[in-house]
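Right after this comes subunit A.
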Amino acid sequence: MNSKTGGQNRQSIAVDEQILDQTVLEDLRKLLDDDFQLFIKTFLHDMDHRCQVIVNATAIQDLDVVRHAAHSLKGSACNLGAHLLTNICALLETAARDGDVEQIKTSTQDLEQQRHQVRNRISQLA
Partner candidate 1 sequence: MAIWANESGADKKLTIKIQGRFDFSAHQEFRDAYEKANAKPDGYVVDMSETTYLDSSALGMLLLLRDHAGGDTSHIEIVNCNNDVKKILTISNFEQLFTIK
Partner candidate 2 sequence: MEAQKNLIDLDPDAEVALKVLIADDNDSDRLLLTTIVQNAGHQVFAVANGQDAVNAFNDNRPDIVLLDAMMPIMDGFQAAEHITDLAGEEAIPIVFLTSLKDAASLAKCLDAGGTDFLSKPYNRLILAAKIRALGRLRKLQLLVRMQRDRLAIHHDHLIREQEVAKRVFDNIAHPGCVNSPNMKAHLSPMAVFNGDMVLAARKPDGGMFVLIGDFTGHGLPAAIGAMPASEIFYGMTNKGFSLQEIISEINKKLSNILPVGVFCCCALVDFSFDRNIIQIWAGGLPELFLYRGADKSLSKADAIEAVGSKHLPLGVLSPQRFNSDVQVFEMRQGDRLYLWTDGILEAGDDKGDMFGEDRLKTVFLKNTTIDVMFDEILGAVDQFTGRQEQDDDHTLVEVKMVTQTEFDTYFGEKKQEKVSAESVGPMAWEFKYTLRPQSLKVFNPLPLLTHMLMEVPGLRNHSSKLYTILAELYSNALEHGVLGINSSLKSSSQGFAEYYRQREQALNSDFKGFVTFTLTHRAEPDGGALVIRVEDSGLGFDYANIEQNLSGNDGYCGRGIPLLLSMCRRFEYFDSGNKVEAEFEWRFA
C-alpha cells in the first residue's frame, strides 16, 4: 500500500467530499442512468459559463449580474453535492446584494480555484 494513498488522512478525504460529494454523485448516476453523462456535460458547461460571467461582471462591478449568476450556480452546485462551490456562490450572492466589493473580488478568485477543483474531481469519479 502506497503511503500517500494509504495514508491519505481523513481531512483530505473530507475535503474531497466537500469539493464533490461522492454519495450524491452515485445517486445521480443511478437516477439519470443513460442521461448521466449528458447531465455532467451540461453542468460543466453551465459552471464554466457562469464563472466567466461572474469574472466579467466583477471587473466592471455589475453587481446584479454577479448576484443572479452566483445564485443560479449555487443551486446547480448544490444539486450536484459540490458543497464548497455552493458556499462560495452563496457568499458571492450575499456580497453582491450588500454591495461588498472587496468580498466580491475575494470570492471571485476563490470561485475560479474551486471551479478547477470540481472539474478535476468530476473527471476522477465520473
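For anyone wondering why these and not others, all candidates are chains of the complex that A comes from, given by their letters.
As a convention for this text, contacts are C-beta pairs under 8 Å (C-beta built on N, C-alpha and C of every residue); 3 or more make two chains touch, one makes a residue touch a chain; residues count from 1.
Values in this document were obtained by computation on a predicted structure and should not be read as measured data.
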Options 1 or 2 - which one, within this complex, touches subunit A: 2
Candidate 2 partner contacts - residues on subunit A that touch it in the complex: 24, 28, 31-32, 35, 38-39, 42-43, 45-46, 68, 71-76, 78-81
